[in-house]
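Data block below; observations after.
A single protein chain has been removed from this complex, and every other one stays in its place.
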Amino acid sequence: MSGASHAVAAPPARPRSALVVAGIIFAALALIPIVAEFAGGAYLTSLAVRAMILAIVAISLDLLMGHGGLVSFGHSAFVAIGAYAAGIMLTEGVYEITLILPVAMGAAALFALASGAVCMRTSGVSFIMITLAFGQMVYFALGSLAQYGADDGLTIWSAPDALGTKWLASKTGVYVTVLIALVGTWALVHRITGSRFGRVLRAARQNPVRVSSMGYSVFRYRLTAYVIAGMIAAVAGVLWATHAAFVSPSLGSWQRSGDLIVMVVLGGMATRNGALIGALFFIVIEEVLSSITHDWRLIFGPLLILIALYARGGLVGLLDRIQGDRT
Amino acid sequence: MTGAVLELRGLHKAFGALVVTDGIDLDLHRGECHALIGPNGAGKTTLINQISGALQPDAGRISFEGRDVTDLSVADRAVAGLGRSFQITSILPDFTVLENVALAAQRRDGSSFRFLGRAARETRLNDAAMEALGQLGLETRADVVAGALSYGEKRLLELAIAIAGQPHVLLLDEPMAGMGRAESESLTATLLGIKKRYPILLIEHDMEAVFQLADRVSVLVAGAIVASGTPDEVRTDPQARAAYLGDDHTGDAA
Partner (left out) sequence: MSTTLILIQILNGLQLGVILFLIAAGLTLVFGVMGFINLAHGVQYMVGAYLAYWGYGVTGSFVLALLMALPLALLMGLVLEFLVFRHLYDRDHLSQVLATFGVILFLNQLAKVIFGPASLSVPPPEFLDFSFTLIDGLLYPAYRIAVIVAGLLVALILWLVITRTRVGMLIRAGATNPDMVSALGVNVRQLFLIVFGFGAMLAGFAGVMAAPIFSVEPGMGDNLLIVAFVVIIIGGAGSIRGAFVAALLVGLVDTLGRTLVTDGLRLVMDASSANQIGPAIASMLIYVLMALVLFWRPEGLFAARAAR
């Protein structure tokens, strides 16, 4: 019954075409601020920033889910931890991003280490539920921070400084920073999965018994992956706080974690661009549909069902098959 | 004690009322192949699982190269040098054959907490893997996804993974399981070569293979060793014949 950890991974896409697809996506994202000058304006860039931040989180989740077989239902907690670390420091007068980032990542790493050590004792559905439990604990804990807005959230009155400059106070600055962070995360996670560490992690997803009898402590590798993914999500949280100038416990709600899982599965797990495409698709389709009808979920819901039923391997798997049919 | 690389002393294990390991003492010496035979359900795999650390014995001690490893985890025992193969094929089905074996080689070659370098491009690992594959005649299948191998090839890969970890001792749990006659014979020949380099504790039902490979044979019945000696001694031992060879083997060999 540990089906969750044996989820079917899509066949690996041809590496070169995956690289081209990623290049096109990043180029399109880089062009958006220019397009926004003519049409869409701040709304379009803000939407793109949101999508990119979620894509960062989704990519980090895919490291766990797709490559590690660890389906975390509490990943948004790390986003919230990062966002609150930024929110609280900015409120308390610490403005320098080079201080905020390490603190946010450190807090996420500590939480990942402590909660992960417990979570890694379980597997399959139990793992899903125990990560949910820890996520909920963070959610409620943040809601109890009376001096920082409690349930209502915390408005951030000043943007962080970047090495003393006001780079992150400008829309362009935030946009460029988020885009760089996205490309960096994408490249980093890809490198990690191809590394020695990633090889052990991917092997443990397929057959933990074999991997431990080779002499690898599966626990240690999984926990390390959990910490890395948590730290990346915390960076996304800092970016979110910077972009939105507002943080609230709902950043860490279970619905957010559920959305993230959906994004990764939707795009295609353990593929080079699946999580990226899944997150962007999720946000874009949400915007497009909601501009057509207020009741866009009536369309989006059945769309998800159809994808679950007929598109094994998610959107990337679907694209691969279409390509495969043509050649 | 001279040359005993693996020593079991008073090993005991029970699942509820069912005693599966009943006070077993067993030695594996350097340079020897010690075969463990016995009818199905005699507790052979349970014993291997206790040696490799997958199961904790209720009582008794396991020492490996003079060191007590009874409380070590599976991974730590493997690091110490206990390599094993599984009766039910246990490979990494989504990896290529090469990557399966390279992962085992990686354990012997520096830290695996390296996050950025491309493991697939490390020639030292790939060379080590190819060498292990070569010993089992799998080198032409290196780029095939392991899940797509034939059954016999998967059995060989299973062994290649165990060897690539450069263990000090090999625990082989029915390497011939499910193989045809020709395949078994060729694997026996391969194991004769491997035997020169590693002490082997061998569980096997194929008596022809056992008598060709083993320097010593122990007969396990209902969790206890009832006879132990050279293949010839065991072949003629009345207790061993009654317990095992008599009924089970005649049908097999026919």
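Should a chain be cited, it is by its letter among A and B, assigned in written order, with residues numbered from 1 in that chain.
Following the convention adopted for this analysis, contacts are C-beta pairs under 8 Å (C-beta built on N, C-alpha and C of every residue); 3 or more make two chains touch, one makes a residue touch a chain.
Being a predicted model, the structure only gives us computed values, none of them experimental.
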{"item": "Chains in view touching the one left out", "value": "A"}
{"item": "Full-complex contact with the absent chain, from A:V94, A:A162, A:L188 or A:L304", "value": "A:L304"}
{"item": "Candidate in contact with the missing chain, chosen from A:L99, A:M129 or A:I180", "value": "A:M129"}
{"item": "Of A:L251, A:M269, A:I283 or A:L319, the residue in touch with the unshown chain", "value": "A:M269"}
{"item": "In chain A, positions touching the absent partner", "value": "1, 3-4, 6-8, 65, 71, 118, 121-122, 124-126, 128-130, 132-134, 136-137, 140-141, 143-144, 146, 150, 254-255, 258, 261-262, 265-266, 269, 295, 297-298, 300-305, 307-309, 312"}
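Heads up, the rule we're going with is that only the chains that are shown with their structure count from here on.
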{"item": "Chain A and chain B: spacing of chain centres that average the CA atoms, whole Å", "value": "43"}
{"item": "List of chain A residues in touch with chain B within their complex", "value": "9, 191-192, 194-200, 202-203, 206-207, 209-218, 221, 224, 228"}
{"item": "Sites on chain B touched by chain A in the complex", "value": "52, 54, 73-76, 78-79, 84, 86, 90-95, 99, 102-104, 106-107, 111-120, 122, 161, 165"}
